[in-house]
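Missing here is one protein chain; the remaining ones are kept as they sit in the complex.
Going by the order they are written in, the chains are A and B; count residues from 1 in each one.
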Amino acid sequence: MPELDRRDFLKLVGVGAGGAAAAGCSDHVEKLIPYVVQPEVITPGMPVFYASTCRECPAACGLHVRTREGRPIKLEGNPDHPVNRGALCGRGQASIGRTYHPDRFRKPQRRGAAGALEDVSWKEATAALAAKIAERPGGTWVLGGATGPSLSDLIDRFVGAVGAGGRLVYEPLSHDALREASRAVFGAAGLPIFDLSGADYVVDLGADCFETWLSPIEHQRQVLEARDLASAEGRAARMVYVGPRLSMTAGNADEWLPAKAGSEGLVALALANVALARRQAAGQPVGGDAGLLAALLAPYTPEKVAEPTGVDAAALRRVGEQLALAKRPVALPPGPGLASSRAVAASAAALILDAVLGAVGRSVGLPPETPATPEPANLAALEALVAAMNAGRVSVLLIHDSNPVYSLPPQLGFRDALAKVGLVVAFASGPDETTELAGLVLPDHTPLESWGDASSRPGVRGVVQPTIRPLFDTQAFGDVLLDTARAMGDAVGAKLPQGSFRGVVEASWGGSFDAVLARGGSFAPAPLRGGAVQAGAAKLAFRVPELVGEGEHALYAPPSPLLYDGRGAALPWLQETPDPVTKISWQSWLELSHASAEALGVEAGDVVAIETPAGRAEAIAFPRGGIRDDVVALAVGQGHSVGLYASHQNDGRPGEARGASAIALLPSVRDEAGGRAWLVSKARITRTGGHARLALMQKSDNKRGRQLGDAVALAALEGDAHASGHAGPHEVRRPFAAAADATDGSAYRWGMTIDVDKCTGCSACTIACSIENNIPTVGEEQVVRSRLMSWLRIERWIGDGTQELRAGRPPYDDHEQLGRIDVRNSPMLCQQCGAAPCEPVCPVLATYHAPEGLNGMIYNRCIGTRYCSNNCPYKVRRFNWFDYAIHNWPDPMPLMLNPDVTVRCQGVMEKCTFCVQRIDLARQTAKNEGRPIADGEVTPACAQTCPSHAIVFGNLRDEGSAAVRTAEAGGVRAYHALHTLNTRPSISYLARVIRDPSSRIDEDGGHAEAGHHANAMTPSQEGTA
Amino acid sequence: MTPPPPEAVAAMIRPAPRRPDSRINRDILSVMEGASLGYWVLLASAVLMVHVAGAIWIYQVYEGLGIAGYVHPVFWGVYIVTFVFWVGIAHAGTLISAILYLFRAKWRNAINRSAEAMTVFAVLTAAQFLGIHVGRIWKSYFILPYPNQRALWVNFKSPLLWDTFAISTYATISAVFLYIGMIPDLAIARDRAVGWRKVLYGALALGWQGTSRHWKAHTRSVLHLSGLATPLVLSVHSVVSWDFAMALVPGWHTTIFGPYFVAGAIFSGFAMVLTMMIPVRRIFGLEEYITDYHLENMSRFLLLTSIIVGYAYASEYFMAWYSGVEAEQTSFWMRAFGPYWISTWIMILCNAVFPQILWFKRVRTHVPTLFVLSVLVNVGMWFERYVIIITGLSREYNPSTWGIYTPSWYELGILAGSFAFFSMFFLVFLKLFPVIAIAEMKELAIHEKAHRQGGAH
Partner (left out) sequence: MRSTRPRRRLLLATLGVAVASGIALGVAGLWGEGAVAAEPLVATSVCEAHALKARKAEDPSLEIEIPPNFDMPWPTRAACLSHEAALDPNTPGPVQPIPFSHKHHAGLYGVDCQYCHSGTDRSPAAGVPAVETCMGCHSLFPPSYDELSGIRTLKEYWERKQSIPWIQIHRLPEYVQFRHNRHLEAGVDCQACHGAVQDMDKVHLVPDTHWWPWLLPTQKLEMGWCINCHRQNGASQDCLTCHY
């Protein structure tokens, strides 16, 4: 559509928006504010969707932005986009909040003499910038995060035009080692492309491919589709995790080899060693010169590797053999968190393993010859820049799309070097550590306000289009560059494209731009490039890295699944959503093994000090079984001292850092090729004597054998009923039994089928639910009192638990064990029971059984006796203890409220109703067309965004509906949560499937179950513990 | 429990020194005359505390229930605990005045007036908490089943609604009972009083002349009211107990809750009567009317009900174990040894163990001990409700949401306020109305005269 329309979007808040923004119980006089010119695409009251692209991480997933009256109110995945196929992760879901963030800069600012920021007009600002740049040719540098190709090209042209010193692309999680490893092994520098679709044996060497690695959503979908139980291949599929800590990804694997941190490379080589022999024996091809590989791998037999890695040789041999015989095996190199001073070798080892397995060209593709955007700068380059800054050779530094002051290791001295730069210009939409030190703040549009594009991989390029008129007096970075260049004189301006940055973007797409906007980009993934191992690989030195500093623990700083590299800390939803593994929110905690904790004499909640050569920080101790004794883990992401939510500002303590920053503790160490290393230091842990109340959502992972996160051994599905984790078939509940629980006349009984085996615990659904249903965040202090408001939570159970009874005030109890995985992530939301305990006890019928089987919750009828919640065995009801709706939505956040959902006021109970507003919208269309609601026409926010399609929603009265079919297909796996209470839930869970890691592979390559005995965590044994 | 037959009771009555009726009048009515400084201090502090609590409540309405210590999943706390506690206290009154009346247990005459008054005030206090604990007090009229333009009805399945009815009925009956019983004494007061009191009593006495017709009508109405009130004694607290028994929560969902709660209510009720009357009789020198013998009889009741309550505790644990339901077992195990073990053991000791000393007559007649014991029993009974409600909720079916609740200072302030509220009424009552049923004392005197002459009545 023409640009004009979007520019003319909504002069003021549209009809109905005011309604949603006000608390649902107020009853004040409103004004009707019509458009001046109503864009023909907008019908007040009806949503309009725009295709765009997510800019939260380099994966660049496709978006469908749902707008109401010109305001984006919800982000959903673009089904056409090959990377995410309609799904979206929690970070993507929450990113809508950036546009409505209360922190945003309202207009450009300049640091005055007093050191405080003062407003300045764009004209002056660009003029000043232009003058400063012209002052000293070659003195200008551009430093910033990964951008789309168009912007990237523009920056390069700008650098050329104004005669700047240069430009560095800076991404904290830049995978330097992997890029180098690809060069060393295949002779092609850059990021290899991993396509796990159909992979029947995945070895994750600490990549954490479901969380923050290259393309988390894609990998989740691919792996979980590959292990779909419907097919024989699916049942045969396995996933092995190698790493020091039971991460979220590890929890979804079938076997965990808890190798020493940094030794993943050796594990890979050992596996390759075994696999090579086996494959050669079987006469299967190996990716590269067999002689070379044999020579390279010879020294790394499982037996030799066992000692340095701490992994049992037998296990290595077994996995190696299974790999060799698998049909589509693939190994994933270590992620940034495990990048050590030996990271290149470690990553190379993984790639060599892939080559040996013949995965290259099939599941692993070589990087493109010509990358769409320049490679990110490695640590060496950044050191050079800092040196230049210190030497005073940098007069102007333009910083965009990044927060280097926070995310660079302090030892690098970037912070101090900034002081020596003539003019630091920050292009950030909100305040952060970097803008604090900037002399000029030129607020950028948020991605939802700006034009642009993003390239996920060769052939896949998404477009970014504005879906709202800029809320404040901000400018797109690209436009500022153009204006600045023009302000430097026509000569300079002429070297750059004319018109606005939008023009640049449009020009970059051949053909009809409208078609591109409609589809969201051009999606034609190039085939994976194959390649062979180069001789150079042999020159790498594979060994366990030595860490700096002293102390008995290695400090492991994995990127946070929700806060990523720290950029997520500004968004309240990401802060409040419990960490998928520990279920802690708002705080930063130090994970250490129970043994280490006992040695230190600390318990969960005790504050400990962490000392490394780089510095000292305090965090809350969180002992768990799922981590090696010689490692402590502190997730990256917290420790910001600026920002309403990122710091303690919203707790009334502005300027106080929230938690500890792992980055600040990491010495600045390079890997072999000058890349940035993260696993570099030992840490000395000491107790401070302080204690903090953990903001912990789930205080026990022991389900005490109750029907909450059931599991079935794969053997049971193969027919061996006794191996079933269930006590027997009489406990199996058929989903359509619940179909009776609606009025006879009704054509619908809404229900869900949730596949616990597919739920990775990524928590995207939780955040999607919060955004869709106007659920407020409540802040750390309230979460400590477990007053979290989220209607949907992911419960994390370890095994079937034990029924042990411990006297006294029970501490956080944890049943993880090193090297064992039996994690059941089970989403818990209102079960919409047929015989709902909450219904009869409400004295005013505020909650009641609706004709279509839903448990209606009528907020404006509720008087808050809270009896319903007491009587709910699932504990999925939430109460508005305070007027969160008023206190926790500072301007301009109310603009993002969903007008279709009442905002609840103080003293009211609330809960999930299967996104009844969406059901209703579908009903309107169906009624107008005089037909029943079709299956799949209604999708609640949680099901819509689930990357692994674990949640299926549908009409239980329709035998053919996906929900019913999925549950039926589940067979013995189907169960109802706490069904012994006979609440007749409308949600059927499908039990987690325990795939026996020790199952052998026969010569023909098919897997055969060797029974479940080898899995020490099968429920049948746990239950009787 | 059947009290001894009237003859036996009459036989038990020890001869008291003869005195003209006017003496009784003077002694009892003297309580109402002239208030000492101590009295005013007490009253003032009570009124002050009530205001403090009121302020807290207003702040809570303004700020939100969040100022209380609630945590997910413990959504009921001190407010409901205290509500149940006061409803329980309210029970002795009707029991004494109605049931014992029907059983012709004459010894009740000394205490029934204060017990009835206590009942009314306790119910009033309890009723406050229905409003204090709801989230939107300004919408709480939704709970009343009145025809409204919304065309909405209430949910008659909800125990909370039954509560509303039970409490209001009980309040009405016990108020009427108190008043009817007081009419003859009001007349006496009227005849002796001067000034505004004369006007007040004159109005309230409804022109009572003490003619035989009046007496006939009076006795009959008291009799009938007792008949009406008797089932209430049993029903009201059963209904309250259904708030829990009807729910799914482990530790709540048991069938014994009806009798268990009623016994507990009478237990706490009698304890409260002792706690109130012992100081009163001491301060106003009413030993001759509220004799050790009365106290002893009441302590016998304490002993009886304490045994019933103790039995209930035991059977709860037995059922939990015997049911084989893991959730129940865990809940009860946690109750005894979990985070709330202190409350649990306070409850067991105060309610089931300590009262056993009442087996000894020396204890039953030793007033200070009785006083201390009665206070302990009150504490214990408060904790009983605390244990039932809090432990039940904090250890429920879904272990992922287990939580620990600790009351906030605001809640405790309102709790204290409720005691002040109660004693405020009682103090005013002391000075305004005869605290002992004069007429019935006279009846008693006549009886004993008859006995001394060896005649049966």
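As a convention for this text, a residue touches a chain if its C-beta (ideal position, glycine included) is under 8 Å from a C-beta of that chain, and two chains touch if they have at least 3 such contacts.
Just so we're clear, the structure is a prediction, and the values are computed from it rather than from any experiment.
Of A:V901, A:C946 or A:I987, it is A:V901 that touches the chain left out of the display. Checked against the hidden chain, the listed residues A:C89, A:A261, A:L293 or A:A850 yield one contact partner: A:A850. The omitted chain makes contact with chain A at the following residues, 11-12, 15-16, 19-20, 22-27, 29-38, 43-46, 848, 850-851, 854, 856-861, 900-903, 913, 916-917, 920, 924, 927-928. With the whole complex as reference, residues 147-152 of chain B touch the missing chain.
Definition applied: only the chains that are shown with their structure count from here on.
For chain B in complex with chain A, the residues that touch the partner chain are 63-66, 70-73, 75-76, 133-136, 139-140, 142-143, 152-155, 157-161, 164, 243, 246-249, 326-327, 330, 333-334, 337-339, 341, 393, 396-404. On the chain A side of its complex with chain B, the touching residues are 25, 697-700, 702-706, 708, 782, 785-788, 793, 795, 797, 801, 803, 805, 807-810, 828, 837, 840-845, 848, 861-867, 869-871, 873-875, 878-883, 906-909, 978, 981.
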